[in-house]
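For this view, one protein chain was removed and the others were kept in their places.
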Amino acid sequence: MVDRAESAVALAGEREATPPKLSLRGLIKTRRSTSGEMLTAVDNVTFDVHQGEFVCLLGPSGCGKTTILNILAGLDEPTSGKALLDGRTISGPGPDRAVLFQEPALFPWLSVVANVEFALKHVGVAPGERRERAMGWLENVHLTGYANAQPHELSAGMRQRVALARALACDPDVLLGDEPFGALDAQARELLQNEVQRVWVESEGRKTFVFVTHNVREAALLADRVLVMTAAPGKLLEEQRIYAPRPRNLDDALVSRVVSEVHEVLMREVGKGGTT
Amino acid sequence: MRRVARELAPPLAGVACLLVLWAIVAAPASPNTLPSPAEVWSAFARGLSNGSITEAAGKTLLRLAFSFGVSILIGTAIGFGLALNEFARRAIRPLVVALQITPFIAWLPLAVVWFGFSERAVVFVAIVGAFPSVTLATISSFGQVPPLLKRAGRTLGAQGWQLYRGVIFPAALPGYVSGLQQAWGFAWKALTAGELITAGLHATGLGQLLQRSKDDVPMLIATVAVIVVIGVAVEYLVFVPIDRRIRSRRGLLVGG
Partner (left out) sequence: MTDEPVPSPSTQERLADLTDDERLVLAKVADIVRKIQYGTVVLVIQDGKVVQIEMAEKFRLR
């Protein structure tokens, strides 16, 4: 008998003994709306992410999860509270925290492989090695055949895979995802979810993934920890820790159970008057 | 090769129809009002052999290259500066727009006051006519760089100058080249018109040739034809291929 629960719990315990990779303390973010009033996007959020974890931030639209992700990425700053990476305040974006955006954000003037080389260039890989390594990353996402194509020639799903290859080429400690599969059709989404799962498993605890999503099943499928947020102003509502092996399937008993519980919680939240 | 032929065929057919029509209309008219295509052609051949047309064309093109070049430099420098600084942009951009809207001809009398009936006056008008397009295109092309691409560039480690070189400039290129294309058109028109008006003893551009050929109608039309052909040639042999290449790479080509 394989006690995944026990081994997963032990693993989680080990991870938590280390200092957190990412840390939010009392994070508050407010902004001024077009009509001039102060809106609170994120209201006093505190949580840690340890290295090797896969965390999903889940919540209805407008709950501030994308704001949190932007702050972790260094693209935005807290109004008050702390956002820390390895114990130090996050001061800006960088290849140590690669980001997968909802739109693939490939550079249209570069070919597929040149897009990946762009990432390699900015992490200091020597010019002679870039092509080979870039092809390696493309192979990882099964797209070597399209290396010399231009991004506009690829489907949305393929472009997102290239974006994934490009993000991983930076060899980031942290991969951040801002609803990266939200714009894809069901098949492309499933394909990419599996790719991401595989990549994370293969990183063997060296990489930390934090994804934002409003898709409950995706969160239950991918994450060790699902942080559920309320509607705006966003606060943390509950956390689900999932001790189930990967690769996971949507029809796994545990995954299904978690999905229905979280779904129920979210429905109640949405019903409370958050904008969807 | 086939594609080039396919693309050239309709315009050539159009031109051919025009020539036929022209010949028909010109037949009963006197050579001094509406010469036939054949008469214009022989005037053209004369102009080529005695060098007047080639010399004039050469001079004009030289001035054009100079004024266009200067327009690009000034226009881009100002445009870049305004793109970077919001206050400067809000202060100065309206002035540039005003300049672009004003017909360049309006500047000619002033140019003559400042520079006399000289080459410098003509070049000045051409530059004033052309650089606003470059400036405005520079500003707008920078402004239209998708913020998502800038964010992506930054998360991949490109900052400051690297971000400009790696992301912002390439993203702004299509809009910028469109601006250059427009500026070229303005420079060309301003230059030939300026030359016409400032025709003088030492002046030898195509515009001046027009002025000198007032009494030689076939030569007049031949010169006009040369001006038209040069304009079209630069447009279709230089700008259109460049623009097309830039856009097709980015998947911006409409209709392919």
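The first chain written gets the first letter, and so on, giving A and B; residue counts start at 1 in each chain.
In this section, contacts are C-beta pairs under 8 Å (C-beta built on N, C-alpha and C of every residue); 3 or more make two chains touch, one makes a residue touch a chain.
Remember, predicted model here, so these are calculated numbers, not experimental data.
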Shown chains that the omitted chain touches within the full complex: A
Hidden partner chain, touching residue among A:Ile68, A:Leu192, A:Ala231 or A:Val258: A:Val258
Given A:Val42, A:Ile242 or A:Leu266, the one touching the chain that is not displayed: A:Ile242
Touch residues of subunit A, complete complex, unshown partner: 1-6, 8-9, 230, 235-245, 252-254, 257-258, 261
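Note that in this section only the chains that are shown with their structure count from here on.
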Where subunit A and subunit B are represented by their mean Cα positions, the distance between them in whole Å: 50
Residues on subunit A engaged by subunit B in the complex (per definition of touch): 73-75, 92-95, 97-99, 101, 103, 105, 107-110, 118-119, 122-123, 150-153, 166-167, 170
Residues on subunit B engaged by subunit A in the complex (per definition of touch): 148-149, 151-159, 162, 166-167, 170-171, 173, 246, 249-252
